Structures are given as structure tokens and as C-alpha cells.
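Below: one structure in C-alpha cells.
For this depiction, one protein chain was excluded, whereas all remaining protein chains were kept in their positions.
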Amino acid sequence: MPLASYALGVMEASVYAPEVFARGLPASLRVEAQPEDRTTAVPAADAAAPLLSLQGIGLSFGGVVALAEIDLSVRPGEIRAIIGPNGAGKSSLINVISGVYRADRGHVRLDGASYAQVPTQRLAHLGVARTFQNLALFKGLSVLDNVASGLAYKVRSNFAGQLLGIGRSRGEQRDFLSRADQILEFLDLTAIRHRLVGTLPYGLQKRVELARALVAQPRLLLLDEPMAGMTAGEKSEMAAFVRAARDRFATTVVLIEHDVGVVMGLSDCIAVLDYGRKIADATPDEVRNDQRVIDAYLGVASNDEALSVNEGRAGI
Amino acid sequence: MITDFDYQFFIEVLVGGLLSGVMYSLVAIGFVLIYKTSGVLNFAQGALLLFAALTFVSLVERGVPFALALVATFAIMVAIGIAIERTVLRPLTNKPPITLFMATLGLSYIIEGAAQLIWGTQVHGLDLGIEDVPLEVGGVLISQFDIFAAVAAAAMVLLLSLFFRYTRIGLSFRAVADDQFAALAVGLRLPLIWSTVWAAAGLVALVAGLLWGARLGVQFSLSLVVLKALPVLVLGGFDSILGAIVGGLLIGASEKLAEVYIGDYFGGGIESWFAYVVALVFLLIRPSGLFGQKLVERV
Partner (left out) sequence: MTAMTSDVPPALVLPKWIAPVLLLAFAYGVVPLIGSSYLFEAILLPFLALGLAGVGLNILTGYAGQVSLGSAAFMAAGAFAAYNFNLRVEGLPLVGSIVLAGFVAAAIGIVFGLPSLRLRGFYLAVSTLAAQFFVQWALTKFSWFSNNSASGVIDAPRLSIAGFALDGAVGRYLFALTVVSILTFLAYRLVSSQTGRNFIAIRDNETAARIIGIPVLKTKLLAFAISSFIIGVAGVIWAFAYLRTVEPDGFDLDRSFQILFIVIIGGLASIRGAFFGAALIVVFPLALSRLGGFLLGDVFDSGVLDMSQRIVLGALIILFLILEPDGLVALWDRVRRRLLFARQST
């Protein structure tokens, strides 16, 4: 597995310095992230073979085009942001990648295998985890159980064994809980591990959802607006966690976000969607200066602050 | 067997089925009205129907003139509808739909109990002055009462659609049915609309109660006609009046045909469950239902 060597435990310390990411890392500290030219052949080097690539994805709902001719290529270990105004098709794209929607055209390539529709039921086995735009936690379960449920795809004991506490079930249970506990500690959630998630404030629920996605140590992590509705402080904290998670678990991250400021600091690479089309795909600096992006997405606004205000909830 | 197939008999059965389907639709429409505006599957619709029929019959038996009894019953039904909306549903606003459903289940117990506590449990005959003699139409015998019921149902649907198309409150209803949140945001008065809808459901209950009561006799089991309407709703969608009508016709026809042609193989009495099986089989083949109701949740 080429990924294993990538980043295990590279920057443990980064968790404790969230403010660094809030402002955006200096370019020199960033893990090298060259914009990838999607039309050229995949580089020969193993580490650079894309973990995820989309080829000509098209999707429409009753005549309304949500996505058109989307190509995207995400290398292992990368943090890739997808931004765009409301209704640009960002959530649709995540839903296509995770198999919730079936694309009308095109293919999703995951780790070498190509799918017309990614099998949602097998997603976890493929090493893909995701979070949702509107929280999708199990509100009747505790924080710990929610996070442990991220390992449910590994269950091999049957219910009779679990009922009687025999066979694999005991060891399996112990293993799940200890792994969940590790993630809780990593995301600084240990203190609330026995709380019911439904009783937690919004920002913490978002973080629990991240923990549930991370516990399986996915190779690809899809985050659908992980910072929506958060305060500035919570956002920078979350950004720090996302980066720390990438560094610690060598996870490739694809995230959708409205807050351009946060994205600029966090991502290695940014794809910009507008009206279902990809209009840019480059490093944060290049995107910042791309005239089409400025016209389409940034509009007349001239600084990042003004942009982050636009936080509607519509989206397709 | 094929050669002696009696087409005339088949058509009689089919038409009879379609007409009894109208009766199912009649009950189903009451559900749809409430469901479209408030997202509640109102199980108490059957109890309301019983209450309406029982009240009407009891008034007539006590010497109240037919027309006056009709108006009085309608007024009572409207009052009950509004009372339900105020006391039961409003405190449960924003609760999950299934909670609201269970509340209407409790409601149906209260109404059924109250109806019989007030008017007694004996069976009443209800004579609407329509003789149930078969009428020959194009060589096919059709029950006169069934035709009357179908016409009454059609008139009521027409009335309701005119109301919802041309009156201010009716237009608001359609806005609420489309998007409750947006309707609230633009300042439509939801409580007024809900009250109106419950009143309309009371009217539907009255019409359906009288027609069903005339057919079956006014008694406790009248409230069980909801069980006939439910498969219609599963088939046609809880939110479609057209679905309720077409679904009712489909279920009515297939039920009668099945009863006549294959019922004997099962020892008869299959009408208690056949409609449900029709609805389920249909949904297995076409999961989106008759008119593509939304069964898919958004992520």
C-alpha cells in the first residue's frame, strides 16, 4: 500500500496549533501540491496515481443540469476542496462520489476500479467515509456508540453470538470501543463520550460526525460542508482537525465548503464549480487569482471576508 | 372456458367494482386533504365518518327535517375538525409525522367512543331516498345507488377543486401544500388554513359517511372503511387527490374482479386483505407509486 508511508504521524503537533490553519499555512510548509493537469496521462510514479478520479460526470434532475462534464483527479494524501456558489452542484458531486446519486453519464474511478454508480453499501469496505451537509448522526446513541458505529461494516459476529456474548463478538466489541476511544481522544471528544449526541451543541455534533467517519481510517474522506454554520473559532478548530486527520491517517480528503477563507488555508488544491461545470482546478493561490473564478464565484467582492458571508443552505 | 367467457357479466362486475372504488376514493380524499397541508396521516378519518353518519341519522330519527339535519351535522363536523386541530395537532406541531399519526389513532378511539356514548350502539338504517334497483345501461345492469354515489363523489371533488382553485383561502392551501415553510415565511396564516382544511375534511367525512352509511347501515363498523381507503392511499400516494381517485378505481375494480373470479379458490372472504396485496405488489413493481410520489429522502 503506497499510502502507508505517506504521512503517518507526521504532524501530531498540528492539532494543538489550530490558529496556524485558520490563517492558512505559509506555502513553504504545505505538503507539495502541484495542480494536476487532468488532460495529461496519469504520472507513472505510484504515489501520484489518483486515488479518486471522475471522468465526464453528468447529472441532471428533471431537465435541470446539476453536473456537466466533470473531471476530477485526486491524488493520495491530498486535501482537495470543491467550492462554488449555491446550486453549483457541489453536494451533488459528493453524492455521486459516494453513490447516493447515480450519474447520468461518466464514471467514478476509485483506487483503480471504475463504477457507473459507486455501490453505497460497499462504500466503507472500499475505504471511503463521508459526512453530511445536514448532520446525519444517530441521535439516540451516545457519542462513543456513534463513533463505534463507523466500524459496523467490519462486524463479523452474528446477533446470536452477540446476545450470548460468545464467539467473535466480545473481542470485536472491545476492539471497536478502543478504536473509537482513540479517535475521540484524537478529536478531543473524550470528555463527552457518554453523552447522547442529540444533546450536544451543533459544532460538537459536526466533530462527532467527523470522528465517526475517521474511525474506520478511510483512505478517502468526503466532507460535505464540515464547517457550515460554525463560528469562526469552531471553523479554524475543525480545519485543524481535518488536516491533522490527513496527516495522521494518510487520508485523502475531498471537502465542500462555502467559507473560501478557510478553504484557502486548508486545501492543497481547489476545484471551483459554477452551474454544474468545473471552471477551475488549481492551487489556492492560482484559484485566488483566476479571473473566471473571480467573475463567477467571487463576483464583485474583493476580499475573502466578504465571500464567507454567503452561506445559504440551499444547494442541490 | 375462454369461449364461454361472459363479457356482459365481466363488464357488470367491472363497473360495479369501479363504482365501489369511487366509494373508497371518497374516504381517501379526506386523508389527502389533511396530509397535503399538515403532513398528518389522519387515521381518525374513519371515526369522523362514523360520527357524521351517526349524528345525522340520530337527528333525523328524532324528527329533525332532512335538510336541517344535514346542515346541523355539517356544522358539528366543522366544529369537531377545528377542535381537533386546536387541541391535538397544534400542540404537536413539529413532531415527527409518525407521532402525529399515533395521535390521530388515539383521536379515532375518542371519537368512536364518544359517538356511541352519545347516540348509542344500535344499528341504524339510513335512507337517502335512493332506491337500490339495478338500472340497465347499454345492456349492463348497474346499481342505481352506486351511480348516485359516484355522482355525489364527483360533485364533491369538483366543489373542492373549485374552492381550492378560485378562493383566496384555497390558493393559500395550495401554497401550504407546496411548501409549508415558505408559506409561513410569506405570512400566510397557517392556523386559519389548517382549520379550513379540517373543516373540509369534516365535509368529506359527512358525504362519505352518508353514502357508506346508506349502504352498510350506520354502526360501529362504519369507521372501518378507513381500512379500505389505506391501500388506495398507498397506491395513489398520500398527497395526490388524483391518486386517491385513480387508486380507488383500481382497487375497487381489482377487488371485485378477484372476489368473483378467483375468490372461490381461496374459500372466499379475500376482500379483507386483497386490496393491500394489490397495493404492495404494485409498489414492488413500481416503487414510485401511481403518480411518482416522493419516497426518496434528500441527503
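In order of appearance the chains are A and B, and numbering begins at 1 in each one.
Please note the rule applied: a contact is a pair of C-beta atoms (placed from the backbone, for glycine too) under 8 Å apart; a residue touches a chain by one contact, two chains touch by 3 or more.
This structure is a prediction, so every number in the text was calculated from the model and none was measured.
Colleague: Give me the visible chains that the unshown chain touches, in label order.
Modeller: Its contacts among the visible chains are A, B.
Colleague: Among A:Gln162, A:Thr190 or A:Thr283, which residue is in contact with the omitted chain in the full complex?
Modeller: Within the whole complex, the residue contacting the unshown chain is A:Gln162.
Colleague: Can you work out which residue in A:Arg102, A:Lys139 or A:Arg292 touches the chain that's missing from view?
Modeller: A:Lys139
Colleague: With the missing chain put back, one of B:Phe10, B:Phe101, B:Phe163 or B:Phe291 would touch it. Which one?
Modeller: If we include the chain that is not displayed, B:Phe101 is the one touching it.
Colleague: Using the definition of touch stated at the top, determine which of B:Ile11, B:Ala154 or B:Leu227 touches the missing chain.
Modeller: B:Leu227
Colleague: Contacts of chain B with the missing chain: which residues?
Modeller: 41, 88, 91-92, 95, 97-99, 101-103, 105-114, 116-117, 121, 227, 230-231, 233-234, 238, 266-270, 272-273, 276-277, 279-280, 283-284, 287, 295, 297, 299
Colleague: Which parts of chain A face the unshown chain closely enough to count as touching?
Modeller: 98, 100, 120-125, 129-130, 132, 136-142, 145, 148-150, 152-155, 157, 159, 162-165, 169, 172-173, 176, 194-196, 199, 212, 216
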